[in-house]
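A short worksheet on the structure shown next.
Every protein chain but one is kept in place in this view of the complex.
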Amino acid sequence: MALLRCENVTKRFGGLVAVDSMTFEIDSGELMAIVGPNGAGKTTMFNLINGVFPADEGKIWFEDLDVTNFPAYKRAHLGMGRTFQIPRPFASASVQENIAIGAMFGSAGAEINVERAMEMADHYIEIIGLKKHRDKPAGGLTPTEKKLVEIARALAMKPRLLLMDEAMAGMNPKDIDGMVSFIRHIRDTEGIAIVSMVEHIMRAVAGLAERVIVMHQGALLVDEPTREALTDPRVVEVYLGHPPEEIDAQG
Amino acid sequence: MRRAQRYYPIIPVLVAYAMLLGYGLLFPGKWQLVAQLAFYCTLGQAFNLFMGMTGYVDFGYVAFIGIGTYGMAISIYYLYDKGLGLFIVVIGFILAAIFSTLLSLAVGAVALRLRGAYFAIATIGVNEGFRYLIEGARIWNGADGIIFSLHLKKAVGRETMMVLSTFWADVLVFTVAIAAAVLTLVFMRNKVGYALMALRMDEDAAKVMGINVTKYKIIAFITSATLAGLLGAAAWALKLTYIYPVDAFAIHYTVEAIIIVLLGGAGTLMGPIVGGLIYGVAKYFLAIVLPGFQLLIFAPIIITIIVIFPEGTVGILKKRVMGTALQKYII
Partner (left out) sequence: MIFEQLAGNLVQGLVLGAVYGMATMGLSLIFGVLQIVNVGHGAFIMVGAFTALMMFQALGIPPVIALPAALILGMLLGMVIYYAAVKPLVSPSGSGIRKPSGRDAGIAVAIFISLMVVMRFLSGYYKLHTAFSIFVGLLFLYGLLLYVYGGRRQEKAAELATLLVTFAFGVILEEFVKQLFTSEARGYNWDIGKLDIGITVLPYTKLLAALGSVSIAVILYLWFNKTRAGMAMRSVVEDSVGARVCGVNVDWQYALSFSLGIGLTVTSGVLLTMFIPVGINPYMGGPYTLKAFVIAVLGGLASPYGAFFGGLVFGLIENGSYTLFAVIPGVEPFALTRFFSFLILLVILLIRPTGLLRAK
């Protein structure tokens, strides 16, 4: 049984089809990547999955429950976690409070009171290694630290599906390697499906994902195991923009 | 123990109100001023519960005070000869709470589904709209208002009426202020407060974190509105013993509420007290020195705060005491 199933999901902004009839599945515990050039519609796809805005067409199932018309907070309760492309921690709340908010309102939130949430937050602060910043406002952290806080906040929600929007954008190769092994570690210890979105950091895709979905102009181009996807000529074309001959022809 | 510590910040609040009340009791000549200051603190405290906690401005807030005033007025006006004695005042408070809650539900049902700018647009007409409904459909005597001093006198007697209007009404205002402060702290220390904090800073991210933002906004909105209704019943109805729609729904009071909350620091517990005192005292002296100029002086101050010091007095203080022994007490 698939954890998440999208069927012909479409989103338009005015005349622009940002997500064009996407159909795919994600299994429990899977580690996969959605890649595609800038503007391919990856972020929009994430927003549709976790309900930031509704899809114009198509259906979305989460564990066989039709969540197409569920608001974002209900999807979060079901077990969808999310980080943002540009990190959005609650700026003037402390790191601990940020993470505690995830615990309080996430999939197990109903049983977790404030004190318990704070304890859980401490646990996740330990995991991301930001203990010294525990009581500092999250708005003052570095971008990478903000990303970590976001991940911890999402993990504290105890999700079964974690959507990470460009978790590695703007990082140097060393940080990318660190992040890749961190994400793998999370998947193994927490046992959740993780979909990471990458723009064009192939190094990360290769090290991270078991399966890759390539999006191009809103549509699904390729859905294959990582090894095949990375060598697929269609993918190469999308990333270079044009097949090599054409570039030559244009001078 | 840790649990109890989390509620320590109520101590300075209680001390502040006790000092203000004590000052009024010790110097009866200053009771008027103290009553005025208590009104401003309460106004700020109640308004802060919504504006400060959610980051939404309700420009029609005065409507809740007005409708609460009507709740008390109606109780006295229609029930004075039923032999209920002081009980009509209790009924008045109940009506005030019910009216303001119902109005906030009606307004909230439309406005709280809207974001930012659209919320402001939806609320800015509420007070005017309600005033014109009362005047236009001639509800509760329409524009002629309700004058119920004679009714109150008949119901409770002359002596009781005097102390009720000049003393107990003000004590009740203090009670509303403390209730509002306690509720604010309880919210802050529980999930409601964290949900509101999250949605104030980033509503979309809050939704994605599993927060039912509409639910929490409604909780804050109704609580804040109901407190405003009680404030109207105590500070306006019982003290003035008359009400005209044109006064009860004047946007002027919303302006004052905004100034007080911003001066003190939106979203802080102590802010409304500090803001209310600064505003009240400044207004008191400006009224002597420069009558009629208060708003012309305060409006640039609001802009200064918004643009340059958005945290307000207590917000800045809070940062200062971070890491010191006072940290536990000031939020």
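Which chain is which? They are A and B, in the order written, and residues in each are numbered from 1.
Methods note: a residue touches a chain if its C-beta (ideal position, glycine included) is under 8 Å from a C-beta of that chain, and two chains touch if they have at least 3 such contacts.
Keep in mind that this is a model prediction, so the values were computed, not measured.
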Hidden-chain contact residue, picked from the options B:98, B:120, B:281 or B:321: B:120
Contact residue for the chain not shown (choose from B:17, B:39 or B:56): B:56
Residue in contact with the excluded chain [from B:4, B:26 or B:137]: B:137
Touching residues (missing chain, whole complex) on chain B: 55-57, 59, 110-111, 113-114, 116-118, 120-122, 124-126, 128-133, 135-138, 142-143, 200-203, 251, 255, 258, 262, 290, 292-293, 295-297, 299-304, 306-310
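FYI, only the chains that are shown with their structure count from here on.
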Rounded Å distance between chain A and chain B, as computed from the means of their C-alpha atoms: 43
Residues of chain A defined as touching chain B within the complex: 50-52, 71-73, 76-77, 82, 84, 88, 90-93, 97, 100-102, 104-107, 109, 113-115, 153, 157
Residue ranges of chain B touching chain A (in the complex, touch as defined): 2-3, 189-191, 194-195, 197-198, 201-202, 204-213
